[in-house]
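The complex appears here without one of its protein chains, the remainder shown in place.
Up next is subunit A:
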Amino acid sequence: MIEFKHVFKKYTNDIEAASDFSIKIDQGEFVYVVGPSGAGKSTFIKMMYREEKPTSGQIKINEFELDKIKGHEIPYLRRELGIVFQDFKLLPKMTVFENVAYALQVIEKQPTEIQQRVKRVLDLVGLADKADAFPNQLSGGEQQRIAIARAIANQPGIVIADEPTGNLDPDTAGGIMDILEEINQQGTTVVMATHNSGIVNQRKHRVIEIEDGHIIRDQRKGGFSKNE
């Protein structure tokens, strides 16, 4: 469960990226966050995993109250989230297997269990045969699928994706969406910031639109823009 209550975020340069955000996302929802560049999508997403701290207001992610959370508790919050980035953020010196395993090593799982789980998620994203490759030997789409595998490896309740298809061609983007929807089918909440109107209009889900730091639309099965 994700809940924002009267959340404001003002950067030091006086830009207001979030003005009175109040929103609730239930477990198992699929939500697109849309809006022009610089509107505040990224800030909205980043506040969920505590990369940005709200200026005021309350944010609740599962049992974590982000306005009260202490620095040393942040890793534990992030273990309940799977985060996917536009630029993948894979560890360059680790193999595909090790990248995915890292998320499980941090929670101190047994090696045999790590072995099995990594294999399972790599199967899910269709890249089991690339386990020993390094990220720079893979295409962008493949890297993003590895990043998703890492995000879901420890079975988080929520997956947060910030422009996951931003660097990918349409076909590859479709493949990524298939995976995200499949994860969502299994009960995982998916929050996805995107610019891709095609995807939003084709695969209808709840849409939250942000413009100039305000939430201007929150629509079930909405389109990319208001009238679609």
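The rule we apply is simple: a residue touches a chain if its C-beta (ideal position, glycine included) is under 8 Å from a C-beta of that chain, and two chains touch if they have at least 3 such contacts; residues count from 1.
We adopt the following convention: contacts and distances are computed from a predicted model.
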Look at the options "Thioredoxin domain-containing protein", "EamA-like transporter family protein", "hydrogenase (acceptor)" or "Cell division protein FtsX" and return the one that UniProt uses as the protein name of the missing chain.
"Cell division protein FtsX"
Pick from A:Phe4, A:Tyr32, A:Tyr49 or A:Phe97: which residue touches the chain that isn't shown?
A:Tyr49
Can you work out which residue in A:Ile15, A:Leu91 or A:Ile216 touches the chain that's missing from view?
A:Leu91
Among A:Ser22, A:Gln105, A:Gln155 or A:Ser197, single out the residue that touches the unshown chain.
A:Gln105
Given the full complex, what residues of subunit A touch the hidden partner chain?
49, 51, 71-72, 74-79, 81, 83, 89-93, 102-103, 105-108, 110-111, 150
